[in-house]
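Removed from the display is one protein chain of the complex; every other protein chain stays in position.
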Amino acid sequence: MENLTGQNMYRLVSELFPINRSITGNGTRKTLSFLSQILPEMNIFEIPSGTKVFDWIVPDEWNVNEAWIKDEEGKKIIDFSHNNLHLMGYSTPIKKTLCLEELQNHLFSLPDQPNAIPYITAYYNKGDRWGFCLKDNDRKQLRHGNYDVYIDSVLTPGHLTYGEVVLPGKEDREVLISTYICHPSMANNELSGPVVAISILDWLKKQKERKYTYRAVFIPETIGSLVYLDKHFKHLKEKLDAGFVLTCIGDNNSYSMLESRYGKTLADKVAKHVLKYHFPNFNTYSFLERGSDERQYCAPGFDLPVCSLMRTKYSCYPEYHTSLDNLDFISPEGLYGGFCVVQKCIMLLEKNHTYKTKILGEPQLGKRGLYPTISTKATNQNVRRMMNLIAYSDGTKDLIDIAETIGENCLDLIELAEKLVNFDILDILQR
Amino acid sequence: MENLTGQNMYRLVSELFPINRSITGNGTRKTLSFLSQILPEMNIFEIPSGTKVFDWIVPDEWNVNEAWIKDEEGKKIIDFSHNNLHLMGYSTPIKKTLCLEELQNHLFSLPDQPNAIPYITAYYNKGDRWGFCLKDNDRKQLRHGNYDVYIDSVLTPGHLTYGEVVLPGKEDREVLISTYICHPSMANNELSGPVVAISILDWLKKQKERKYTYRAVFIPETIGSLVYLDKHFKHLKEKLDAGFVLTCIGDNNSYSMLESRYGKTLADKVAKHVLKYHFPNFNTYSFLERGSDERQYCAPGFDLPVCSLMRTKYSCYPEYHTSLDNLDFISPEGLYGGFCVVQKCIMLLEKNHTYKTKILGEPQLGKRGLYPTISTKATNQNVRRMMNLIAYSDGTKDLIDIAETIGENCLDLIELAEKLVNFDILDILQR
Partner (left out) sequence: MENLTGQNMYRLVSELFPINRSITGNGTRKTLSFLSQILPEMNIFEIPSGTKVFDWIVPDEWNVNEAWIKDEEGKKIIDFSHNNLHLMGYSTPIKKTLCLEELQNHLFSLPDQPNAIPYITAYYNKGDRWGFCLKDNDRKQLRHGNYDVYIDSVLTPGHLTYGEVVLPGKEDREVLISTYICHPSMANNELSGPVVAISILDWLKKQKERKYTYRAVFIPETIGSLVYLDKHFKHLKEKLDAGFVLTCIGDNNSYSMLESRYGKTLADKVAKHVLKYHFPNFNTYSFLERGSDERQYCAPGFDLPVCSLMRTKYSCYPEYHTSLDNLDFISPEGLYGGFCVVQKCIMLLEKNHTYKTKILGEPQLGKRGLYPTISTKATNQNVRRMMNLIAYSDGTKDLIDIAETIGENCLDLIELAEKLVNFDILDILQR
């Protein structure tokens, strides 16, 4: 990426928007190929249909050439080439003439949102199944008569495709970024996630130094994270300190996080601290309201330290999973705000050491020029912050814990803690 | 019992109501004999007066033939045969003429409740002591003059009598039901307790299968539970999972529970969960407000997992311990409601396993027909409940813990959990 701006992030979303993604198929490949041009560190993997991953099986690959419905006059009243949401995901091929009554069983619309095309899929359906989605207002215009239905789709053994980026750090401890690339033309859910993720990786690779090794995955939701866990769970269980699922992170509204299964991991702690000090009105959702890949990462037995970072959570905005979740629903500012939250979480993780004072009793700050030499009525706020930081650097708390204890934004303590290490007052405990 | 209805329960209370019970004596025997006709599984035990039980001694047995006060005209102004509350419990025999002033020292009434005969006892009094209880309004009518006092009671070495029912289950882990049979003619405190207990036992013995072994005791309060603990404490400490003291459980008002000493036993957890989901306005009383046999079961050193189940707690209704706690104060509905709460607690205990998922990652519910094959905007509430149940079946929580975590009524989860076991998704952990 040239410049990490909201405008550039928005441009990336716009370019990826028209592609027809699904959990498998060429749309996903095209998306990953596009992203790997921006970040050549990305490796793309193909997993054959039929591969068993835990309780699941990688499904057949789905690709669509053409799909439409014509009325009796031969006019295309629904056309996949106009909006890929029109076709139900994983629809099987068909070429048939039906009367309106028969057709209705294969149509999906939203009476409550009559101008939205709903997003519907049937990934793991075994038998024949096909459907079209349309605006309820358009559906109401349909007249009695016969309709030609044509779906030229292919659902055959193929592959599931995903991308992986690993940026090594000084240590082999890892941070995971997980986002998904399996939705057709919708902007907040899902393109905000991959674009914020690629931007974070771009920023990370330009850093002089990284403590953590960063691992990012661009996967189809659910089956993709299971595929990835199938290959990497043992490694992740051993190495992962924190992970974040990025989803719905480009709109202009609230910020939110969704907790890991018990809400007590380092990822939860970092996310809550950052949001509390930067966006105090943020929403915390419990794992009971989960809906993305944290469902797999945090499942019993896996229990990886992963939470989700979002702006407006999926299911919590009416445009969600409809054609209204489009390029108007997100913005450059919205994407950049999402980027900044992830960036702050990472900055915190990079510097979140456990500190221990090297001095018994309060250090004499004055002789080091760290304390005003004249004592008056009021203690300076900066001095008090420094003394509180030292007082709780007892080797039992990491910097975020200390920040929470002394009521400070941890990001404001990092520089101070480093200064105190240089002054030989604090020590960094090795894990 | 023929039919487990509130009407039948109320009829039992009515038949037991006139008997003059005390902590020992023939009234208690008659009561237990009546109950053992309903439930032949009941064994009746007799413990000799003078038996040492922990810090206490089984008192002499008290029986009353006749007791009255006559005025100068020879008219019986108080007569035990009209209401057994008229005679103070454990009154020693007397035949004497006294003037009103002398008599007053032996009379008990309630100025604040002038139409109630109070219930007074002197169980563990060593010397001579006798007394009569009457309505304050009647007391005010007494005229100066002499009164003949006659008490034909017997207080001599005899026995303390109690009943015990054990219904064996598949396992030797036990649930205890404890209720008391030592109060004369009062309905909520106490006959609601024994009648709800006998009804629960009747229901339990008709069940095809019981996981738990059920042990029920019908004892005089305090000395009876100590007698029972003296014989069975070691066994109970080893086998008891949960126990409930049933008292004041037949009126029409609130539901309540009184916690064990630290409020953290399985009995507390079950009682609170059931009441929270079925009678959310229930009252929780701490052990500091105790007053029945949980005083013994939960005493330091015993610390059995026992709490109390009640409707309106003893001491919390003005009719308590007076002649106003009569057959009008309780009702068929009140008794049946009490029965239902105990029943629900038992149903929960029977099914309260610790579950653990057998599948790493989320199970593929769709292939088992447990998940809608078309994914739309909203997740079905039943599907979400099922997925939450699986997500917290991590082997660390019993079903009640899971229910509390996912905000569901545990009774609604039982069938679902069993279905998931049958689908080979969940496993029941053996203790």
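Letters are used for the chains, namely A and B, taken in the order the chains are written, and counting of residues starts over at 1 for each.
Here is the rule we use: a contact is a pair of C-beta atoms (placed from the backbone, for glycine too) under 8 Å apart; a residue touches a chain by one contact, two chains touch by 3 or more.
This structure is a prediction, so every number in the text was calculated from the model and none was measured.
Engineer: Which listed residue (B:320, B:339 or B:371) would be found touching the missing chain in the intact complex?
Structural biologist: B:320
Engineer: Thinking of the whole complex, not just what is shown, which of B:17, B:56, B:203 or B:277 touches the missing chain?
Structural biologist: Once the missing chain is taken into account, the touching residue is B:56.
Engineer: Using the touch definition from the top, which of B:125, B:207 or B:253 touches the missing chain?
Structural biologist: Result: among the candidates, B:125 touches the missing chain.
Engineer: For the chain that got dropped from the picture, name the residues of subunit A it touches.
Structural biologist: Output for subunit A: 356-357, 359-364, 366-367, 373-379, 388, 391-395, 406-407.
Engineer: Can you name the residues of subunit B that touch the chain not displayed here?
Structural biologist: 53-57, 88, 108, 110, 118-126, 129, 131, 222, 226, 229, 233, 261, 287-288, 290-291, 295-296, 298-303, 315, 320-322
Methods note: only the chains that are shown with their structure count from here on.
Engineer: Taking the mean of the C-alpha atoms as each chain's centre, how many Å separate subunit A from subunit B?
Structural biologist: 55
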